[in-house]
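In this view, the complex is presented without one of its protein chains, the others remaining in place.
When the chains are written out, they are named A and B in that same order, and each has its own residue count from 1.
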Amino acid sequence: MPKKVLAVDDSKTMRDMVAFTLTDAGFEVLSAEDGQHALSVLGDTKVDLVITDVNMPNMNGIELTKALRSNPVHKATPILILTTESGDGLKAEGKAAGATGWIVKPFVPEKLLQVVNKVCP
Amino acid sequence: MSGPSDSQIEQFKATFFEECAELLGDLEQRLSVLEGGNQDIEDLHAIFRAIHSIKAGGGTFGYVRMVTFTHSFETMLDHLRDGALEITPEVVDILFRASDIVADLIDVAQQGGTPDDDFGDEVLAQIDQILASMAKAEGAAEGAAAGSEEAADEEAERIGSVALFQIDFKPHPSLLRNANEPLLLIRELRTLGELTVQLDASQVPSLHALETEDLHFTWRLMLRGACREADVREVFEFVDDDCDLTVERLEPKGDRDAEAGTGSSRSEDKTPADKAADKAAAPAEQAAAKSKSTGGEAAGKERRTSSIRVDLEKVDKLVNTVGELVITQAMLTQQLEALAADKRARIASGLEELSTHTRELQENVMAIRMQPVKSVFSRMPRLVRDLAGKLGKRIKLITRGEETELDKTVIEELADPLTHMIRNSIDHGLEGPEEREEAEKPVEGTIVLSAEHRGGRIVIEIADDGRGVNRDRVLEKAIDQGLVAADAKLSPEEIDNLIFAPGFSTAAEVTDVSGRGVGMDVVRRNITNLGGKITVQSTPGQGTKVILTLPLTLAVLDGMVITVGDQKYVVPLGNILESFRPKPEDVQTLVNGGQVVKMRGEFMRLVGLARIFDVPNATHDPSKGLVVMVESDSGSSFGLVVDELLGQQQVVIKSLEANYDPIEGISAATILGNGQVCLILDLDGLEAMDKLAPRDLLEAATLAREPAPAPAPTPAGEPDPAALDDGAAPEQEEPQGEPAGLDDPSSLEQPS
Partner (left out) sequence: MSLAPNTETSGAPDAPPAVALDGNGEEQAGASADARQFISFQIGEQEYGVDIMAVREIKGWTTVTKLPNTPEFVRGVLNLRGVIVPIFDLRCRFGMGATEATKLHVVIIVTVRERTIGILVDAVSDILTATADQIRPVPEMESEQKEDFLDGLVTVEERMVALIALEGLFDNKLVAAATSAVADVSTTD
């Protein structure tokens, strides 16, 4: 069974890029436009990985991460935050919220896959 | 894996540019809100996100300048968000300029070009200056961060030869909580070289004390590979905080060993820059926490329903197919009439249901194409700002009804005319501050741009509180340009509407704002091409209001099917005022063969369809057929002489020009229930075609009219334009004893 990934980003360009790269590598990619949308897409269904942007309307990536970590179903799901922030502050904030790791935008497909393989069992 | 193909990249780019266009529109609007003094943190967040997304996309596609520029822009926005930087008019100005640059950069990228390296440098300098003026502490953090990046780059240049590393990896019990998996890290290490793994399970507590979510193993890993120490550390990038990690290069001994290999505590590993960054992160976190409380409210305010993006072409196809369905359904209904009554009943009820559903389906499909006018209104604040600045005027733009929805095609076509009219208001309508002060008006001029639905159409108004149309000057110019006769007697409204006459321009000097060449006549043509009408109302010294009335959609039309001889035509229902059969004595034939009809004491021009279309077997005598009074989109009223009214019907508009050429007097075609093509009349075109009686003849006929009170004809489907007047502006009453009785401004454009 292909692994399922949820890509959360308010930018369609990014969602498409992530979706394309991962689909091509054999993942099944779901997508959502922001944190709230992601939660409603997921519900209580387990996925193998969540990749989320941080800066999003309604519910940002940090809040989403916290929400997922507090849900028993998603507690152990790897979460990668996707951000252009070069500062370590955001990474630390992400980690504190429960993120597994991060990907710095812009990324090349190889880098994305490398990071995904690093956290996705 | 294979990377995306070129065509896929192109598609991503297309998505990106489409997204950029949306983001820029939103940006513009929110900047205007900021400028207006409403400092909602959510607007700042949205602006930040927009720039952030553009930066990310720009980076993905390698638009270097876009990335470097948006990076600085973003930094500034970030400081605005966390309150370190205050929103002053100066700052807002820079934001506007910066978003201009971003728009330009996107434009260049979309055209496939590469901007100069220093494109936008002026604005960058301004941003830097603003940032530099901020608290020193933060300035220092910035500098340090930049330094650390340089250091990293330096290290990247060192190419590692084969080395042996000893890695002691002691996860904290909490490592698993963020869903990190030691096994995956070990696997990744293996991709770097030869790996031997030693597991130390001695710290695992006894079963009853075991927390299943905690990790109690430690590892010693020996790695031999052609990699750098940084590569090894990168593997543990995500678990840095959740473990004790030592990486020691055993052989060959690296010159950086002393620095890199000895520290066992995480904090000691940090470069000074990292520490600085950590400190800088603290206020950011607080700011984020602060913003969350406000963010909650904003989320409620601006809840997005989920949506999908669909290619417009697909929607158009759907619209067309539904159009066909409507026609087919109408054909079925018509054929049903031919059936015997007993067979008809059951089919009829089914067909009626089908008809309801079809209509519903059509409405829903049309609704897909509907968009709020916001997307075009949002471009206007910028225009007003820029022009006002250029002309040294102070102008406030108020927009209303931005959520009013309109067909996407109409919206797109609306941008140019609106821009032009607003330019006109700013350039000619609104006075400079001194002149306003003298006139005892507020120094700041106001333009109100509003949209609303009225009776199946949308009405857009551009109203300013400027000096109004200078009627003397307009008339003088019109006479100069030969648009009206020197001795013409025109009502004030007629003079005002002269601004729409072809080639007309009043600007005393050609300014670089309004420019030369394109006049209001072009605006009117644009609007008319959209099936719309445009009128102007003006009060000297108090302001001008331009009123646009537009159909909601270009795809369907409510029409009245009429017959002339053996031909059928569709008259747009919205243009029909009334229809009647005149008494023979009320119809007068003019010396040139033209006809007028007397109606409530007015002589109205008649346009014989049979005559101008040369239709055989048609009624030429209006008193034996019917007169359909219409008001054309340009605002003139006249009567069409027809044989019969067949009934009203919603018709799907089909282009004639796809396979043929434009035909004078015909705007488009449609297909009737019987499958026959039926032409839709273009009233303005018809009026132009009708070889009109010279004006003096019409006046002669008018002068001979009985002196009777002349109430305006009762409009059938449309509010009378005069009724749109909210009393704010124009003088509607005609001066007493004015001989120009024809209530028809457009006839004035005829050279006489």
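We adopt the following convention: a residue touches a chain if its C-beta (ideal position, glycine included) is under 8 Å from a C-beta of that chain, and two chains touch if they have at least 3 such contacts.
Everything numeric here is computed off the predicted structure, so don't read it as measured data.
Note that the undisplayed chain, when the full complex is considered, contacts B. Here the missing chain is touched by one residue of B:Val522, B:Leu645 or B:Ile663, and it is B:Ile663. Considering the full assembly, B:Val615 is the residue among B:Val615, B:Val642 or B:Leu683 that touches the omitted chain. On the side of chain B, the interface with the absent chain consists of residues 320, 323-324, 327, 567, 612-615, 654-656, 658-661, 663-666, 669, 671, 675-679, 691, using the contact rule stated above.
Keep this in mind: only the chains that are shown with their structure count from here on.
Taken together, the chain B residues at the contact with chain A in this complex read 1-4, 8, 11-12, 15-16, 19, 45-46, 48-49, 52-53, 55-60, 67, 74, 145, 149, 176-181, 183-185, 188, 235, 237-238, 241, 274, 277-278, 280-282, 284-285, 288, 292, 295, 299, 302-304, 306, 309. In the complex of the two chains, the chain A residues touching chain B come out as 10-14, 16-17, 20-21, 24-25, 33-34, 36-37, 55-60, 62-63, 69, 75-79, 84, 86-90, 92-93, 95, 98-102, 105-107, 109, 113, 117-121.
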